[in-house]
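First the structure, which I've put down as structure tokens, then a few questions once you've had a look.
Partial complex: the chains shown occupy the same locations as in the complete assembly.
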Amino acid sequence: MPAPCLELTHRQEFSAAHRLHDPALSDEENRRLYGPCNNPRGHGHNYEYEVTVRGPVPRSGMILDLNVLTVIMREEIFAHVDHKHLDHDVPFLQGRISTAENLCIAFWERLAPRLAGYDGCALHRIRVYETRGSFVDYYGPDA
Amino acid sequence: MPAPCLELTHRQEFSAAHRLHDPALSDEENRRLYGPCNNPRGHGHNYEYEVTVRGPVPRSGMILDLNVLTVIMREEIFAHVDHKHLDHDVPFLQGRISTAENLCIAFWERLAPRLAGYDGCALHRIRVYETRGSFVDYYGPDA
């Protein structure tokens, strides 16, 4: 019988500024499209993001060591975005409009290769909360 | 390459009274079936409900403008149920027993057509919390 598959999720919080603005549009079009999120000086959030990995449970009882997952998330995401302006200070977000949808995709691209190195385990979902009452889920490019 | 698909969720809260009671059953049968939820004068909750839409991410970076989703939820659901008695004051709930399951189905019926008007985006899930520790999920009639 194969080992049963489970999903392990860890959540971290970071505080960042951002502004929704498409440089290909006029100021007027940006205001119409993004409303108050287009405020020229920006605004900010206590973002929360969850990373879920899926895989079989080996003898250790752990799909993936939670401390390993925690460190990978800190190194790949938290260290680059906490107390930063997402549109100016984060190289891997350059050229993307900083919506929660695009944060999910960018985080996936950084985390999927790092997590692929752990036997049998794969990145399953990224969730980004912009506020307590609104969030985005991404299950990868093949979902 | 097609645009990646993501899911956007927004949550709202409303305060309402209700009573579980099936008019086709006797009072005794109702008491046995619904227990304290059958209290004749009703009881109530701070309900929370989440609406999830799923779709591809266009150039704007937004599956659906969160402000649009917020307004649709307010118009179609919140305005009709907040500070109301679900069994007496809400036309679209008439003839249904006001369990969280039936609220999910009724909310789906109102929201699915409104949300179908947005390119590539479709209603994916309705979640209704009756209390912090109990909730119901509905993925539509085809799930």
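Letters A and B name the chains as they come in the text, with residue numbers starting at 1 for each one.
The rule we apply is simple: a residue touches a chain if its C-beta (ideal position, glycine included) is under 8 Å from a C-beta of that chain, and two chains touch if they have at least 3 such contacts.
In this text the structure is predicted, and so the values were computed from the model without any measurement.
Student: What number of copies does the complete complex in this structure file have, with 2 given?
Tutor: The complex in this structure file totals 6 copies.
The definition used in the following text is that only the chains that are shown with their structure count from here on.
Student: With chain centres defined as C-alpha means, what is the inter-centre distance between chain A and chain B in Å?
Tutor: A distance of 28 Å separates the two centres.
Student: Chain B touches which residues of chain A in the complex?
Tutor: 20, 22, 33, 35, 96-102, 104-105, 132-138, 140-141, 143
Student: In the complex formed with chain A, which residues of chain B make contact?
Tutor: 4-12, 52, 57, 59-63, 65-67
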